[in-house]
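A quick write-up on the structure given underneath.
For subunit A:
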Amino acid sequence: MTEHLANFPYLTCMLLSPVVGLTILLFLKEERGLAIRMVALVAAGISFALSIYTFVAYDRVLGGIQFVEKYEWVKGFGITYFVGVEGMNAPLLLLTGIVIFTGVLTMWELQERVKEYFIFQLALVTGVFGVFMSYDMFFFFLFYEIAVVPMYILILIWGSTRKIYAAMKLTLYLMAGSGLIIPGILLLYSSSGLFTFDMVRLHAVQFSPWIQKLAFVMMYLGFGVLAGVWPFHTWSPVGHVAAPTAVSMLHAGVLMKLGSFAILRIAMYLCPQGFQYWAQLMALLAATGIVYGVFVGLAQTDLKYVIGYSSVSHMGIVGLGLATGTLDGLNGAVFQMFAHGVMTALFFSSVGFIYDRTHTREIHELGGFSKIMPVASAFFITAALCGAGVPGMASFWAELLVLIAAVKVFPIRGLFAIAALVIGALFALRVVQNTFFNEPNPNFIHHEDVSPFLGLPRMILIGFLIFFGLFPQVMVGLIKTSIVPFIQGM
Partner candidate 1 sequence: MGFHLGSVDPLFLTCLAIVGLPALAFGIIMVFTWWRPKLSLGISLTCSTIPLVLAWWLFFTVKGTSLAQPIITQVNWMVSDAIIVPFGFHIDPVSLLMLVLVATISWLIQIYSIGYMEGDPGFARYYAELSLFGMSMLSLVSASGMVQLFVSWELVGLSSYLLIGFWYEKFSASEAGKKAFVVTRFGDIGFYMGLAFLLYFMKDLSLFGLGIADINKLGLTHKLTEFQITLCALLIFCGVCGKSAQFPIHVWLPDAMEGPTPVSALLHSATMVAAGVYLITRLFPFFAASPTAMTVVLVISTITLILSSTIGMVAKDIKQVWAYSTISQLGFMAMGLAAAGLAHGTLFAGYYHLTTHAAFKALLFLCAGVFIHHFGTNDFFVMSKEGGRKLLIPMVTVTIAALALSGIFPFAGFFSKEAILGQLWHLDNKLWVGMGLFGAFLTAYYTFRVIFVLLFPPRLPQPRGASWGSLGHVLSPHCPGYLYLYPGLPAGAAGKVSPGRSPSPCNELSPFGVGGGLRPERHRPGLAGLGLPEGQLDRLHQQIPHN
Partner candidate 2 sequence: MLVFNQLQTYLYLALILFAIGLYGVLARRNLIAILISVELILNAAMINFMAFNRFLAPHPAVGQIIALFIMAVAAAEAAIALSIIIAVYRKLKAINVEQATELRG
């Protein structure tokens, strides 16, 4: 790499690409459907390419924060624009890239208010990228909120199934979470005595145990709402069901990770003692979430609800991994964030396709879909198998790491989690069984299968799932480079 390239602001470009895209979209006429889609695709594609680049080009031997860009932003308040990549956020940037790119492709056939749709989606993605790359709490929180709020409109306009209720519930839950996050962040900011939002600098400060405990629990609960921590998860299945396909993909796939990433990145990083104090509770909630998600999911008849609850249980794994506070657990948690993100995106994009065609997601109405749409079904089945923790898929490794680490630290909770997850296979199978096998429903016979173009995004998702399933070290090795110093710092 030449010096010139090394100084290239990759991250800012990754961040600005959607912004530029949406600005162009603002000035495009609604009628120019293809142009709108192309702009969105190119914007998402650039981010995607850059996220792959940073993932690949990150120097694993060197470690630390790379691709750093740091500018003083608001001097008087110690706000800096500080972005960078390290082992724990590179996978998540990649995840965001994947999901947005495939999300745009998935929504290619959207007809209603296309322009606005892509504007809001790109806005949302900007926020997500921003959160993952920010090392400044101000920007972190700024992007966090940017990522959360467009959801309201996206669900409201393009959603389905009790969308008004869902949109409002989701937004208020998440905002209530923010209500806890702000004081938590500011508590750290002001009690540090440094008056800086720079996490790396704050990390060096030894906060008093009282402050750590208080700040940690506030941020844990606040971010936990977004991470779908039981019992604050109730917005998530409802929200996922109501949201349009690509938004569900983004939301379950990426947005929920914002919450868990933030717990790791801010709460645990800055308040290690607070974390120690609350770890037991975290593990309990996470394990409860896993078991709860599995069992409630079993009772659902709407495909999206099934996935929604499976997300609760899978995010429980992330929570459990974080709660262990061990290298393995954290590796697994970050890996799980990535794996679950791709998997859920695949899930929702498959369901979305089916819903677009049949306008139903009731499991008992969709029989024998494999006969009608073998390819579309294959995508869903792959996702279901991945969700069931079948090896060879990325999420298996993540779960393995987390569960084994969990058994080490919290044996009983770990065992419950293992049992629940294996039972979780039922989840997947029951759905696959009733939806795709058996006699086809004659109403849907005339529907066409996925076209190669629409199959492409799903193929990309499956490709990533399997690649990291076969070569988990590519991911774990990268994550580890940042978790090792992280643990040492704790």
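Following the convention adopted for this analysis, contacts are C-beta pairs under 8 Å (C-beta built on N, C-alpha and C of every residue); 3 or more make two chains touch, one makes a residue touch a chain; residues count from 1.
Basis for inclusion: all candidates are chains of the complex that A comes from, given by their letters.
Source: prediction; values computed, not measured.
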{"item": "Selected partner (touches subunit A in the complex), from 1 or 2", "value": "1"}
{"item": "Complex contact set, residues of subunit A against candidate 1", "value": "60, 326-328, 331-332, 368, 370-371, 378, 385, 389-392, 396-397, 400-401, 403-405, 407-408, 411, 414-415, 418-419, 422-423, 425-426, 429-430, 433, 436-440, 459, 466, 471-474, 476-478, 480"}
